[in-house]
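I have placed the structure first, in the form of structure tokens, so that the comments after it can refer back to it.
Missing here: one protein chain of the complex. Every other protein chain is in place.
Entry: chain A
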Amino acid sequence: MELLRKLEILADAAKYDASCASSGTTKRNSLKGGLGSTEGSGICHAYAPDGRCISLLKLLLTNACVFDCAYCINRASSNTQRARFTVEEVVQLTLGFYRRNTIEGLFLSSGIIRSPDYTMEQVVRVARVLRLEHGFRGYIHLKTIPDASPELLAEAGLYADRLSINMELPTIAGLESLAPEKDFRRIRHAMAGLRTRIEVAQDEARTARRASPKKFAPAGQSTQMIVGADGADDGAILGTATDLYAGYRMRRVYYSAYSPIPDASRLLPPTAPPLVREHRLYQADWLLRFYGFSREEVMAGGQGGMLDLELDPKTAWALQSRANFPVDLNTAPREALLRVPGLGAKTVDRLIAARRHTRLRAADLARLRVSLAKVLPFVVLADHVPRGLDGAGLRSRLLPATAFAAAARPVQMTLF
């Protein structure tokens, strides 16, 4: 099979992995040889019409797979065409694209062939050749196979910036019904193992007596959960996510709305979740990690274990917690400001700096490009006191009149 066709098949097979981050690793450059650099924040070299960032060359080494996960296009019983790269082909594609400045690096995953160790060894070999034979200094993300041997995992962490193991389904029941070969417990064991190795390497780096302490995945580990393929509600998904963040020090948990795939399994629901559900989960995830919200608070804004699709989770929470408002932007502490709908962390910091020197007014908010319609109902300013905070009409006033909001309503998939 010619290279172009393989690339089409094995990129297509890789696109259901949402992660494309190239951030959070050590700073490197090629001033003393090699190729490439990493500078802390990632770079998105292109965007596809699905709105997703293209930062890494995201490929499967092969889409042949002996696992039969119902949600996956590459499952053993799928009719999809199979292909397999050689190690050298992936290396040359990575280097060639990198030299043309189209990517930050490589995200390599693979279907399971022969055995977990055999598959993992092939994946690790690509990284080893890139790092050792070509002095590649760009970003490498390797998908880790939970059952691979510890030696291979150790070597993977030596070359990779980030490692990931996908949880895929947020509940044990979901995993058992849709991914029979996957085992919730073994996935967690493997994540625990990665956390241990990452922390040992971090401790060594802090207390390094050697010039270059042994590295292990400096950009940490991440995982992904599919949303809407099983019956798990948003509360269950966020519950698993918070456990994963706290238990295994995940840098990121990705949520991927289950989308129709060619050749779908009969086990899957006929309705794809609206994309906005995934968006709301990311917003809620942000509130949990950076805005001091608990999962229970975030879920209080929704109903029946699901987030409000029509409103962002902070606004939805505020509507259910009106006793906490209005917040006086001139006097309230930072934590209270962070809970005001429409105020992000950066804006909050600028407001706190500014109010040391002036009494904040509505015009000041406008100059900071804050959405007044969103914020004013919940705040007191030098020239503003909100009205109708207790009124029943507040919710409808806050609903965004955009196409995005219309997209919030779930749609039964129909033929066009």
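Everything that follows uses one rule, which is that contacts are C-beta pairs under 8 Å (C-beta built on N, C-alpha and C of every residue); 3 or more make two chains touch, one makes a residue touch a chain; residues count from 1.
One rule holds in what follows: contacts and distances are computed from a predicted model.
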UniProt protein name of the chain not shown, from "Type-4 uracil-DNA glycosylase", "Response regulator", "Imidazole glycerol phosphate synthase subunit HisH" or "Branched-chain amino acid ABC transporter permease": "Type-4 uracil-DNA glycosylase"
Residue of A:Ala192, A:Ala345, A:Ala373 or A:Leu399 touching the missing chain in the full complex: A:Ala192
Residue in contact with the excluded chain [from A:Arg99, A:Arg334 or A:Arg387]: A:Arg99
Selected from A:Glu176, A:Asp243 or A:Asp328 as touching the chain missing from the view: A:Asp243
Residue of A:Gly36, A:Gly157 or A:Pro326 touching the missing chain in the full complex: A:Gly36
On chain A, residues whose C-beta touches the chain left out of the figure: 3-4, 7-9, 11-12, 14-16, 29-31, 33-37, 39, 43-54, 57-58, 64-66, 68, 76-79, 82, 93, 96-97, 99-102, 112, 114-118, 135, 146-150, 172, 181, 185-186, 188-193, 195-196, 242-243, 245-247, 249, 257, 259-266, 268, 270, 272, 275, 288-289, 294-295, 350-351, 353-354, 356-358, 360, 364, 367-368, 413-416
